[in-house]
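Have a look at the structure below before the remarks.
Removed from the display is one protein chain of the complex; every other protein chain stays in position.
Coming up: chain A.
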Amino acid sequence: MAPNTAPSFRKKALPDPLPLDSGRELAGVEIAFETYGELNVDRSNAILVFHALTGDQFVASEHPVTGKQGWWERMVGPGKPIDTARYYVICANVLGSCMGSTGPASPDADGKPYAKQFPVITIRDMVRAQMRLLDVLGIETLHAVVGGSMGGMQALSCAANFPERTNRVLAIATTARHSAQNIAFHEVGRQAIMADPDWQGGAYYGSNTPDKGLSVARMAAHITYLSEAGLTEKFGRRLQDRDEKSFGFDADFQVESYLRHQGISFTDRFDANSYLYITRAMDYFDLAEEHGGRLANAFRAASDTRFCLVSFDTDWLYTTADMREIVHALNAVAAPVSFVELSAPYGHDSFLLDVPALDRVVKGFIG
């Protein structure tokens, strides 16, 4: 389990208690982060990258638990579309996660893990915590905020709630509101975790962890990240290490074996309670609701901010139609906005994968 075996993370303590959308506040918040490149003298070249649901701050460096390379190395680095030879890139682990930032596995005032006593958080709370981190780092205005999926939600939330903090907003494969279908898939995952006897009402730290439940949650979610065509092309109905069906419930099909592997390996690096809290935050996300029911109102104060939105034609999790609603709201406040639907075969995960057109758009927009 990550919380027990995790290495030490680079982090900052926020000096004041963090107010939360729930009305509660959280004292002693720590935010873990990584940086790439050099901050320039006038502190104007910082880019904040927001990570997705199960992402982390290791955007362009080796993951300390899995040993895998950074999750967006194709996009962030020297000479890459987000060029760390020119920009100072910051990526922070979100509040509620489990890679060094304060979350349900962190100790409460009594020294025991919060577990289910951790307050329910929102996307705006995550962003607020990261703005406080910027305060600690002495960075007032960002060149850009960038994010895909839940990272895109944070980018939009940042524009709506902290418009003075960034000049550019790049939101990829995301939405301004979680739909009933989005919430439904998350609920399947949460129920899988909570149905695992090892969940123990959330108080599993120091004993068996609900790996089976978390694994099923990951499997269900993983399907939503891929396109049907992508799955068909990758696996079809091919069998796994056998010539005939077993007439049993082993992983006969390659797609089953693949999903099981995705689920199990996920439990090595992620905390089940973090998964509950972060999916809840995504489900609560509705940018229009936060601003009087009208999405355009969310962007009133951001009409000088430059926006770039990108969707993918095979993404059925956060669709082009979802993103067009954001574009329409931005047009209504006459904000400078670019939008393009790119063609890519990989579904929602396209934003992480080899899509050269995305590289060109990101590079052009970031400048």
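By our rule, a residue touches a chain if its C-beta (ideal position, glycine included) is under 8 Å from a C-beta of that chain, and two chains touch if they have at least 3 such contacts; residues count from 1.
In the analysis below, contacts and distances are computed from a predicted model.
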item: Name under which UniProt lists the unshown chain, selected from "Sarcosine oxidase, delta subunit family", "Raffinose/stachyose/melibiose transport system permease protein", "SAM-dependent methyltransferase" or "RNA polymerase sigma factor"; value: "SAM-dependent methyltransferase"
item: Sole residue of A:L39, A:A288, A:A332 or A:L353 that reaches the chain not shown, by the stated touch rule; value: A:A332
item: Touch residues of chain A, complete complex, unshown partner; value: 306, 308, 324, 327-328, 331-334, 336-343, 357, 360-361, 363-365, 367
